[in-house]
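Data block below; observations after.
Excluded from the complex is one protein chain; the other protein chains are retained at their positions.
The letters A, B and C name the chains in turn, as written, and every chain counts its residues from 1.
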Amino acid sequence: MSDADAIARSAADAMWAGDRATQAMGMTLDTVTAGRAQISMTVREDMVNGHGICHGGFIFALADSAFAFACNSRNLVTVAAGARIDFLKPAKLGDRLTGVSELVHQGKRSGIYDSVVTNQHGEVIAQFRGNSATIGGPLTEIKES
Amino acid sequence: MSDADAIARSAADAMWAGDRATQAMGMTLDTVTAGRAQISMTVREDMVNGHGICHGGFIFALADSAFAFACNSRNLVTVAAGARIDFLKPAKLGDRLTGVSELVHQGKRSGIYDSVVTNQHGEVIAQFRGNSATIGGPLTEIKES
Amino acid sequence: MSDADAIARSAADAMWAGDRATQAMGMTLDTVTAGRAQISMTVREDMVNGHGICHGGFIFALADSAFAFACNSRNLVTVAAGARIDFLKPAKLGDRLTGVSELVHQGKRSGIYDSVVTNQHGEVIAQFRGNSATIGGPLTEIKES
Partner (left out) sequence: MSDADAIARSAADAMWAGDRATQAMGMTLDTVTAGRAQISMTVREDMVNGHGICHGGFIFALADSAFAFACNSRNLVTVAAGARIDFLKPAKLGDRLTGVSELVHQGKRSGIYDSVVTNQHGEVIAQFRGNSATIGGPLTEIKES
């Protein structure tokens, strides 16, 4: 594990501990490395909308959470300034969705990260591009060994 | 109430009845007329993220739900093809958020609707622009009086 | 004319003088007031693409120029950080296009402005939403009378 990946892991642990929303949606943080995060979530009954498919808000939330862990992996407090999502295929009740977010560009403060949401068959459900803004210092103190 | 508004109301009632997600997030459908919908939601403890503010997914979900009711108000099955959201101000635990979506452009199949999310102080939390795609026929049979 | 509108006019004059690109595309600056600008342009032969319609780049350029004059109307150097455009109807050779940009939200540094491009028949050609970033001080010295 590189130093950058160790920092990413520490930052993620600090974020995850206080993230009620991500936990309440039943998300699991599969992996996080420098500039990349993968999160999974199962579509529950309380996530299904009037068309019988997963509410776009939860698909966005999964992509957005992966984005949040990826863009905070530098261990600097970073928030979403905006995002664009394209919905490509509906997700259904019981589907196991995976959101992977990866760094496209990171400036001093502003960054771009792409998240892709796939289902258990490997089909792409949504493409997401997020704009991040770094607004503060370290999320957590990294202890030198 | 115009005929178009009566149709909007009937379509909304049909959608709302089956919309587990919107209900589970504690949303209330305040008003719906032709090409316009207003929905409210309170930020709960299970909607707060690791930075202590409302997870962007729930702000998106509110804007997206208002968009869904606005773009289905023609009583033709319509889904979100994509959307862009700009987060302007954080929402906090206990905030009462209101999402208003209004028609910008409606073609035969594709449409554009803008949603604005505000808090109980009238401050704008997010600006959202959604792209809709009409994919089917009537949501509900409209009974002529 | 309000003070804010007078400032907008002075800032626009300063910008326009050095704007080779806008002039080379044959644009005319119709009006500029605080947070709003209107620019017109005729689709020339050298703006038509392989499908026989106006290249999207020139429609974007018109919306983007109106956005630039609107977001610089505070007389603070401001640039486009990004933008989303939706193309709703093709523009043809000889069409007279008008781009109107208006303030949606202006924070300290970042802003959102919507531009609408219409043709000579009043039909909407494109909807554009721009994200601005203020990066400097005054564009021009405003002389107090």
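The rule we apply is simple: a residue touches a chain if its C-beta (ideal position, glycine included) is under 8 Å from a C-beta of that chain, and two chains touch if they have at least 3 such contacts.
The model shown is predicted, which means the values in this text are computed figures rather than measured ones.
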Touch with the omitted chain, as defined above, among C:Ala6, C:Val77, C:Leu103 or C:Val124: C:Val77
Selected from C:Gly57, C:Gly94 or C:Gly107 as touching the chain missing from the view: C:Gly57
Sole residue of A:Ala6, A:Ala24 or A:Leu88 that reaches the chain not shown, by the stated touch rule: A:Leu88
Hidden partner chain, touching residue among B:Thr33, B:Ser65 or B:Asn131: B:Asn131
Residues belonging to chain A that touch the chain removed from view: 84, 86, 88, 104-105, 107, 112, 124, 127, 129, 131
For chain C, residues in touch with the removed chain: 14-22, 24-25, 45-52, 54-58, 60-62, 64-65, 68, 77, 79-87, 90
Residues from chain B at the interface with the omitted partner, ascending: 81-82, 84, 110, 131
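Just so it is clear, only the chains that are shown with their structure count from here on.
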Approximate Å spacing (C-alpha centroids) for the pair chain A, chain B: 23
Between chain A and chain C, centroid-to-centroid distance (C-alpha), Å: 35
Separation of mean Cα positions, chain C and chain B [Å, integer]: 30
Two or more partner chains touched - positions in chain C: 84, 131
